[in-house]
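Selected chains only, in their assembly positions.
Letters A and B mark the chains as written, and numbering starts fresh at 1 in each.
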């Protein structure tokens, strides 16, 4: 079992024990994920990047990942596959020779 | 190399080739993650959960995961460890006997 499979398995067990799958429709999972991403962002509000509290980052990032893994599981998306596919697509959108050292969006390159 | 390490390695190579680490401070990574979570959520706007387009979910969820992995890497957080820790904490906050079949927040249980 890979690391990702183990994490998915732990999350599934957690939800099954609590009978929570009934609530976990895709729309509310996406809302939950967006809320957790916002709580992570709050660690940086009114601060320079280096002043954010690492313990809060750790907690909130774990929540984001937890929801993202549930979302993948809900739609039977293979996490490794969709991430590698996206990296390949981004490599085409942002070719090294044009994107190097630039923070511009691909359609402004 | 585990699957998570492989994904982190691919993301690191992608960024190094483009010399993008200079832009990737934690605050902007958190902003980027929040924006991608919002784009994922947009797949469900004005729709019942089952009507969302799976191709869009796949793309946007990959973006969310990509940013979340970068954030973990930036702060040298071990993805597997922080996720398992969080599942354990949630198990304490939501004990099976009280949380079973309830969508209430832990402080309302």
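We adopt the following convention: a residue touches a chain if its C-beta (ideal position, glycine included) is under 8 Å from a C-beta of that chain, and two chains touch if they have at least 3 such contacts.
Remember, predicted model here, so these are calculated numbers, not experimental data.
*Asks:* Because only 2 copies sit in place here, please give the count for the whole complex.
*Replies:* 4
As a convention for this text, only the chains that are shown with their structure count from here on.
*Asks:* I'd like to verify one number: the distance from the centre of chain A to the centre of chain B, where each centre is the average of its C-alpha atoms, in whole angstrom.
*Replies:* Going by mean C-alpha positions, chain A sits 2 Å from chain B.
*Asks:* Would you mind writing out the residues of chain A in touch with chain B in their complex?
*Replies:* 2-4, 6-7, 10-11, 14, 17-20, 22-23, 25-28, 30-31, 33-34, 36-38, 40-41, 43-44, 47-50, 52, 54, 57-59, 61-66, 68-69, 71-72, 75, 77, 79-80, 82-87, 90-91, 94, 96, 99-101, 103
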